[in-house]
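Inspection log for the structure reproduced underneath, given as structure tokens.
The complex appears here minus one protein chain, its other protein chains still in place.
Note that the chains take the letters A, B and C in the order they are written out, and that residue 1 is the start of every chain.
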Amino acid sequence: MSDTVIPVTTRKDWSSDQEVRWCPGCGDYSILAAVQLLMPDLGIRREDVVFVSGIGCAARFPYYMNTYGMHTIHGRAPAIATGLAMARPDLHVWVVSGDGDALSIGGNHLIHALRRNINITLLLFNNQIYGLTKGQYSPTSEVGKVTKSTPFGSLDHPFNPVSVAIGAEATFVARTHDMDRKHMMEVFRRAFEHRGSSLVEVYQNCNVFNDGAFGEITAKQNRDEMLIPLRHGEPIRFGAEGSRGVVIDGQRGAHIVDVADVGEDALLVHDETRSDPSVAFMLSRLARGPHEPTPVGIFRAVERPEYGEGVSRQLAVAQKERGPGDLETLLRSGATWEVG
Amino acid sequence: MSDTVIPVTTRKDWSSDQEVRWCPGCGDYSILAAVQLLMPDLGIRREDVVFVSGIGCAARFPYYMNTYGMHTIHGRAPAIATGLAMARPDLHVWVVSGDGDALSIGGNHLIHALRRNINITLLLFNNQIYGLTKGQYSPTSEVGKVTKSTPFGSLDHPFNPVSVAIGAEATFVARTHDMDRKHMMEVFRRAFEHRGSSLVEVYQNCNVFNDGAFGEITAKQNRDEMLIPLRHGEPIRFGAEGSRGVVIDGQRGAHIVDVADVGEDALLVHDETRSDPSVAFMLSRLARGPHEPTPVGIFRAVERPEYGEGVSRQLAVAQKERGPGDLETLLRSGATWEVG
Amino acid sequence: MTNTAVPATAPEVVDRVIIRFAGDSGDGMQLTGDRFTTSSALYGNDLATLPDFPAEIRAPAGTLAGVSAFQVQISDHDITTPGDAPDVLVAMNPAALHSQIGRVAPRATVIVNGDAFDDRSLAKAGYSTNPLRDGTLDGFTVYEVPMTSLTRGAVEPLGVKTRDAERSKNFFALGLVSWMYTRPVDPTLEWIDKRFATKPTVAEANTVAFKAGHAFGETAELFAHRYEVHPAKLPAGTYTNVTGNTALAWGLVAASQLSGLPLFLGSYPITPASDILHELSRHKNFGVRTLQAEDEIAGIGAALGAAYGGHLGVTTTSGPGMALKSETMGLALNLELPLLIIDIQRGGPSTGLPTKTEQADLLMALYGRHGESPLPVLAARSPSHCFELAIEAARIALTWRTPVILLSDGYLANGTEPWRLPDVASLPDLHVEFATEPNHMNPDGSEVFWPYERDPDTLARPWALPGTPDLMHRIGGLEKEEGSGNVSYDPANHERMVRIRAAKIAGIADHIPEAEVTGDVDDAELVVVGWGSTWGAIDGAASRVRRSGHRVAQVHLTHLNPLPRNLGDVLRRYPRVVVPELNLGQLSRELRAEYLVDARSVTRVRGLPFTAAELELAILDHLEVAP
Partner (left out) sequence: MTNTAVPATAPEVVDRVIIRFAGDSGDGMQLTGDRFTTSSALYGNDLATLPDFPAEIRAPAGTLAGVSAFQVQISDHDITTPGDAPDVLVAMNPAALHSQIGRVAPRATVIVNGDAFDDRSLAKAGYSTNPLRDGTLDGFTVYEVPMTSLTRGAVEPLGVKTRDAERSKNFFALGLVSWMYTRPVDPTLEWIDKRFATKPTVAEANTVAFKAGHAFGETAELFAHRYEVHPAKLPAGTYTNVTGNTALAWGLVAASQLSGLPLFLGSYPITPASDILHELSRHKNFGVRTLQAEDEIAGIGAALGAAYGGHLGVTTTSGPGMALKSETMGLALNLELPLLIIDIQRGGPSTGLPTKTEQADLLMALYGRHGESPLPVLAARSPSHCFELAIEAARIALTWRTPVILLSDGYLANGTEPWRLPDVASLPDLHVEFATEPNHMNPDGSEVFWPYERDPDTLARPWALPGTPDLMHRIGGLEKEEGSGNVSYDPANHERMVRIRAAKIAGIADHIPEAEVTGDVDDAELVVVGWGSTWGAIDGAASRVRRSGHRVAQVHLTHLNPLPRNLGDVLRRYPRVVVPELNLGQLSRELRAEYLVDARSVTRVRGLPFTAAELELAILDHLEVAP
């Protein structure tokens, strides 16, 4: 669309005129900032971008972007975005969703979008709570969570969004958090550049209904010890001077060791591109919740045919082989006879 | 319910008076036989068993069992069974579903039932096709499948039901196939005995719309080379005289080797009970489809609190602490005042 | 009793005949009926068909549950239904005879496959004694033909295995009936070659069987005589035989071509709608995108997403799927985007009777959404009408920027009729203007795009496609401020928007045809009001009633929301208003509420179309009662 030089833009150009309506202190603000700051760097036009969301606090996101946007219904954004991305391969379709929106009511659409590898960039704001409806537990809340709907503590074992995505054949899966703008921007950029479905779990603080859910690992002073950065091609280590690291063995899966004990060479070298998702899955199991050392970054980024392209290719081939459709001919494709 | 001696029964006692209406030659017949033959051995009463299903050929199953049964709507059986199992912990609730019913429209209910670990035994008849609606591709159909709805071949990357289940926190995941009654019966029994959600993928031949989908691995003459039996506590090997086996390494995940090359000790010893699901997940990735050596048997069987028990316990505790509910008191629990 | 008269010389000419083929699901009765239909069509008869098959893929052979039937009426004049009671029943086995004999006309001709009447099959079919011997069939003209063995005998020489040979027996039956009704032979032979091109032995077997059946009729001295049904005098033109689902699919392709918008179908398979998905997925060279979604909600969701992207979004389903789509319909009508929602009605409630027909989704189509959520609703009256109506639905959706519900049903979906092909050049232009510029000026003089700044006439909102510079905007399911489309909780604004949405849909009434009255327009004692697939039966019944000396007017509705502007006046013109429906009185409820006319219902819910005969009686009953 329009002329070929991409106009230079700033965050302001990507911000809509709508006043942002999240609670003061909500983690959503910093995610919005990261996205708005990243956009000018992506070499794309605002009019070629669509943000699609469901319902929830997170889902208000599109209103704040000066792009095209659809604030749809609870849980259905991945399905709606699938149609849009199939129909319009020229667009950049982003989906913004919450842990309830994406994993509770919308879980099925999510996993099907992932397996189809439809070209969407999906940001899952995981605050481990239902924010907009004022604080019920979510499919990512820890067992025993006391909320309005579980005054005696929840019994439901939570999903690990990264594990779910990998189990659902996702080609790009990553995790970041709302306290580190730089990291968010790096991960969002990679997700955007990936052809196909990319899922980014963003740990997000809901300071009203689930304050501090991720503090143990995302607070500045804890990050070194509690966040395990995944860097492609590098041995996985973390902690002060990278004193700790991750190794894998067949009997015990992935686990954390002191590098001093095993030696650097024993460490697992991170490879985003393994076609077998098993190792990425192992990494997703390292932490059972945001109170153990938790991997952040890109777990998996592999090539697989993108759905929309496949669709377009089938159309092109059909038109090449049979010529563009002709209505006359179609109507006469069955047995016909003349009445004179 | 009723007297304490379990009456001795035979297959006939578990067969309803309804004539079975599957196509002649359908794999569903042999699965039905396996279940009906197993029942008398489980030490349970017919009246304490409920079969719940959705819609599809597979979903006709409950009509043929002389137990209680609900033939519900497409995709919803796991949700309906969840309510029944929560309400009636004394019952044995089975769910029978197809690959479309369980993984297409019903995918979300399935993964939530699995993560909650609700006490149901779920048999997923995977024929990689929509049977009842006369042959459209399903979420487990291979890419490129030509069907009524995909005359130019399907583009959707399929789900691996075992991987999906493991990614969704399932506590019991197994696979068997309609050509081996003995194996089916063993696996079904274990699934039944598991406290919590157990998912069994059953490769099932739809001889009308997808004939021979599993022939390469399930046909008698191919089984030795193409099926990898998982036996708890034993090294994983298969092939003539167990000449081949499975090893795991961090960089390559699980793969197949000649035992002669690596030696028996290098083989992965199967352990159903690993709390970390990563190794089970690795095994689920060994075969990319039923044309490579494929593991069958129990991938994972771990203990985790069963949902319904947890619910009942919370009720019991509340009653113990606060005494059985009294309506009078409830109505007066807010601020009250008298008008004389 | 078996008939042994000598064949007459020349075929007896009859004006119409109703033939019903019945056999096991495995016997290929649908194919047989279909083939007989096509050759009759090519021969120039008017005709209508009614396939009638079980919900099971293939119930156990020989059981009543497994019987699959196909009825066709062929005639030398214009007809509108597959007819009531068959004049000829072809029964391939006892179960077929048992389940179908009840429907056939008195003194009908019954052709049975004698080989199939062994004791086991009789038992399976619930016969304790052999109906061919025990007088069950007294009064019918019965031909007992050993089809299986004759077919085997004819085919085996080709070196075909016995079991396979017997598979061709339906072609033997087809050949025999083709002879009886002097159908042309060549088209069928050619078709066999084409259809089984990849399986030459099967082709050959079927050809031989067909010829054997034909020859058997010719030579066996047992047929009283053959019949001939002359071609019908239909309007000049090129004809083809279509099912409603095919016509609908083609209509959607046409709408895409006429609007210049690529077609996008988001759908989930469900009987009896699946064939639309199947048909559309074949036409990729028309730029048609089809998605077999994970469920119905995703199907309509994807179609809506595509619509936002500027495609002609369509979703197809049946009752259970319609129920699931209702929340998304509400979103679509709030977003005010064009979208076609197609419901091929089947027997309900719940899973109901998946392969049978019914008209019981009308009220759901009108009211099955939360909040005030009016949508246009259309209903097709015949298989070929589905083509026209798909285009009309698209016209409304695109002009008023609204989802439109199009109702068909199992009977139209699978039934066929000869269709005089329209002149493509004569089809309406559905060209759409997209927004390309800002349409509103802010107080500060800056120009902006307001997605809800409406067209004053239609009240339709502008449609700006992603990719259009400077028109970036956000839409959603929360109430929107009039004009700007920003989220608004203002009470007065909500009231305005609710009424605008209602007025927009109501206003469509000014742009649709008025209700047309046919029959005894001026002096009818009674007006019959129908909608959808009952058109043929109502038309047939009305003429019968007229023949019995009464004066009857007819109105058949295509647009159910909004209703034609003149409908109230029309109904008040007649002393009696009778509304036949395949439900418990859904349209009549609407008419009563809208016009306060005492509309009386005639209702049937058997999963089958009305027969003209039962409707005739019902109308006569209503004529009895004083208005």
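A few points about this structure:
One rule holds in what follows: a contact is a pair of C-beta atoms (placed from the backbone, for glycine too) under 8 Å apart; a residue touches a chain by one contact, two chains touch by 3 or more.
The shown structure was predicted, so the numbers you read here are calculated from the model rather than taken from an experiment.
The absent chain, not drawn in this view, touches the displayed chains A, B, C throughout the complex. Of C:A85, C:A203, C:L353 or C:V424, it is C:L353 that touches the chain left out of the display. Contact with the omitted chain, checked across C:G287, C:P338, C:P462 or C:G477, is made by C:G477.
The residue touching the chain not shown here, chosen from C:R35, C:R369, C:H385 or C:R401, is C:R369.
The chain not shown here is touched by just one of A:G107, A:G167, A:G196 or A:P295, and that residue is A:G107. In the full complex, the hidden chain is touched by subunit C at residues 54-55, 65, 318-320, 322-324, 326-327, 330-331, 333-334, 345, 347-356, 358, 360-361, 363-364, 366-373, 476-479, 489, 491-492, 494-495, 498-499, 501-502, 583-584, 589-590, 592-593, 596, 598, 604-608. Annotation for subunit A: contacts to the undisplayed chain at residues 19-24, 55, 57, 73-75, 104-105, 107, 130-134, 136-137, 139, 148-152, 208. Although one chain is not shown, part of subunit B still touches it, namely residues 1-2, 16, 18, 45-52, 55, 62-63, 65-73, 76, 79-88, 90-91, 108-109, 112, 311, 314-315, 317-319, 321-325, 327-328, 330-332, 334-340.
FYI, only the chains that are shown with their structure count from here on.
If each chain is reduced to the centroid of its CA atoms, subunit A and subunit B end up 29 Å from each other.
For this pair, subunit B with subunit C, the centres built from the Cα atoms lie 39 Å apart. Shared interface positions of subunit A, i.e. residues touching 2 or more other chains, are given as 108, 112, 311, 314, 317-318.
Taken residue by residue, subunit C touches two or more other chains at 284, 294-295, whereas all remaining positions touch fewer.
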